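All protein chains of the complex are present and in place, except for one that has been dropped.
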Amino acid sequence: MSALVEFRDVGVDYARRGGIVSAVQNVSLTLEENETFGLVGESGCGKTTLSMALMGLLPASARVTGQLMFRGEDLFAMSESEHRRLRGDEVSMVFQDPATSLDATFGIGYQVAETVRAHRQVSRRESKARALELLREVGIPAAESRYSDPPHRLSGGMRQRVVMAAALANDPSLLLADEPTTALDVTIQAQVLDLLAALQRKHGTTILLIAHDLGVVAQICDRVGVMYAGQLVEVAPVGELFAAPRHPYTRALLDALPSRGRRGRALRVIGGQVPDLSHPPAGCRFADRCPHRMDVCATVPPLATSGAERQIACWLDPATRATAGLAPLPDSPTPNPAVPVGDPS
Amino acid sequence: MTDQASTVNDHDGAPLLEVEGLVKRFPIRRGLFGSGSVHAVEGVDLHIRPGEVLSLVGESGSGKSTLGACVTGMSKPTAGRIRFAGEDVALASRRGRAQFRRRVQPVFQDPRSSLDPRWPIERTIREPLDAYRVGSPADRTARVAELMDLVGLPRHLSARQPRQLSRGQQQRVAIAAALALGPELLVADEPVSALDVSVQAQILNLLDELRNRLKLALLFIAHDLSVVEHLSDRVAVMYLGRIVETGPVERIFASPEHPYTRALIDAIPHADPGRKMSRIRLTGEIPSPVNPPSGCRFHPRCPVAIEQCRTVDPPQTHFDQTHSAACHVAAAGLAQRTSTISALSKGATS
Partner (left out) sequence: MIPNQAGPAGPVGPVGPVGPVGAVGEAVVMPRDERRTLTERFGGREGLAGWTIVFVLIAVAILAPVLAPHSPEAIDGNRILAAPSLAHPFGSDDLGRDVLSRVLYAFRVSLGIAVGSVALAMVVGLPIGVLAGYAGGWSDLVLMRLIDLLLSFPALLLAISLIAILGPGSLVALLAIAIIYVPIMARVVRSSVLVVRGQPYVRGARARGASHLSVIRGHVLPNAIGPALVQASVLMAFAIVIEAALSFLGLGSQPPTPELGLMLADGNNYLAQAPWVEIFPGLGIAISVLAFNLIGDGLRRSFDPNGLTQ
């Protein structure tokens, strides 16, 4: 595997009336070719800001730092037009609400064909044929007869499929899916997730899936990154993350999920609230809510690599401590995949 | 359903809320002269006992929110009866209806839009007390403080505007206002689906705690089945305006009888990569409630539909005193216990 996208110490600030909002801080992350990477976190954690940075769609009030490498080229250093060209050729996006991605006045097939023509020099006839092919691929039944239907004639799930067909029109190497199933019903969500996974397998597209639903991420992602208040706190292969989360926030997040084992008992809650990002705390931003807070947490913990595929930014963790030249804590939790998630009792 | 309800009554005392044959249709205009109606709810029976949590699950278009709106009196049923504590709500006098409203309160999905953005939260919580002139003004002030304690809102927030609160706090305010008049039943329509996971956990804990402490019954309308499984005593599954299966939560999740219930449960994305969503996938989508399919409304999407399903609307079959489903295949399976469903469920769990 090789790196497709590399965030190198990326930070994003927004200038607001009240001052500066630090939306993303020191994020370093690599997306490999041909993987499905899930980015999870609660609202305001910076996951959407990161994806907007990747698309070059940050608002004018945003200030970026660091480097964002796409196939070895720094997107932040690119001109607007270079960025746009790259975006058109290599990156596609699927948003939460399919209604906003489609033009209400044109037929769905026409819109997909337009996207095809925007990327390739083809005749109308060819683009129509390609659009039909794409619509069939994403599972629109009777694609020919639906070709001229306006979006409102389709259900939400079907519209999301059309959006995905348009997103595939340029054969992208990166597909950014920002909460693609959040607006859908659960049985339709399952269909769309299946489709995403199938498309990924068939085309070898790298997918960056942004989601708040840990279940969705668990179903189709290879690796997962967890963000909290603008910091990337943990990255792990999906199985390891859910079986043996190492960051206290990841653990707390998993513990807050209702699940079969916790029926009849109160769910764990995380004390306190997400910090105000216009005055973010120095150091680890989770520290104020963390049950294991120490003095050293006032310093930003470096995102340390642990083993082949895990990264962790927590002063409790030996990997992070080693990166900073500190000895492991005497009673520290050794990375032990056998630790059961959830209840200590 | 009625005879079943009565057997249940013998066991657990009188139900708080009984819904019988509820129908709600919305007229729609097509073009200039055409007309039709959306069959949002088509003949629903259900009951809730005091202190019980009944979850109403189903996809959008299933009619679950419409049913909730009818129960809270925000929407007038086209036909059918709603009885609260044995009294028919539609037949009640003006005063009786006002009393009914005190005893049944709605909680909405999005806490931001369910609070007046210009009102300090204290005033929102106090509004129902003023409307019903409960006690003296001083009593009401004390009651507001008490309610804030009850839902876990620090008192120093009382003068804040909703936008100065977090989503979780906003939902607590909405719940406090709903509790102000001491209702016996809360109808909560997706109360946690607009919330982040950790905030969702707080509100679920709060609802659970309130139900234990106040003996509050809850009609919990939701699409997220893991939340439903966590919170409910009983579950009713709706599809296109009908209840297709109802029963105790353990039964529904462990051995659903209706193929739609099975499909819903299978579609839950578990936060456990080892437990992939199972292979059974519903094809297609929920049809339009303007022209619901004939026979069993689920048959066009049903993986096990038989000829009978296309023509005959399946009646409720009782699998035991508390568990029933409307499915020909399941009914046949009850007779011979080797039905396709049980084969499917074996296939799904293996």
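As written, the chains take the letters A and B, and residue 1 is the first residue of each chain.
We adopt the following convention: a residue touches a chain if its C-beta (ideal position, glycine included) is under 8 Å from a C-beta of that chain, and two chains touch if they have at least 3 such contacts.
On a predicted model such as this, the values are computed, not experimentally measured, just so you know.
S.K.: In the complete assembly, which of A:L132, A:L174 or A:I270 touches the absent chain?
M.R.: In the full complex, the listed residue that touches the missing chain is A:I270.
S.K.: Thinking of the whole complex, not just what is shown, which of A:R146, A:R159, A:R251 or A:R285 touches the missing chain?
M.R.: The missing chain is touched by A:R251.
S.K.: With the missing chain put back, one of B:R83, B:R172, B:R251 or B:H328 would touch it. Which one?
M.R.: Only one listed residue reaches the unshown chain, and that is B:R172.
S.K.: Touching the absent chain: which residues on chain B qualify?
M.R.: Spelled out for chain B, the touching residues are 72-74, 98, 101-102, 105-106, 108-110, 113-119, 124, 127-128, 131-132, 149-154, 157, 160, 163-166, 168-169, 172, 174, 177-178, 180-181, 199, 202, 205-206, 209, 212-213.
The working rule: only the chains that are shown with their structure count from here on.
S.K.: Could you give the separation in Å between the centres of chain A and chain B, each centre being the mean of its C-alpha atoms?
M.R.: Taking the mean C-alpha position of each chain, the two centres sit 32 Å apart.
S.K.: Name, in rising order, each residue of chain B that touches chain A in their complex.
M.R.: 59-60, 166, 196-202, 204-205, 208-209, 223-227, 229-231, 249, 253, 263-264, 266-274, 276-277, 281-283, 285-286
S.K.: Using the touch definition from the top, list the residues of chain A that touch chain B in their complex.
M.R.: So the residues of chain A in touch with chain B come to 42-43, 155-158, 185-191, 193-194, 212-219, 238-239, 242-243, 252-254, 256-260, 262-263, 266-270, 273.
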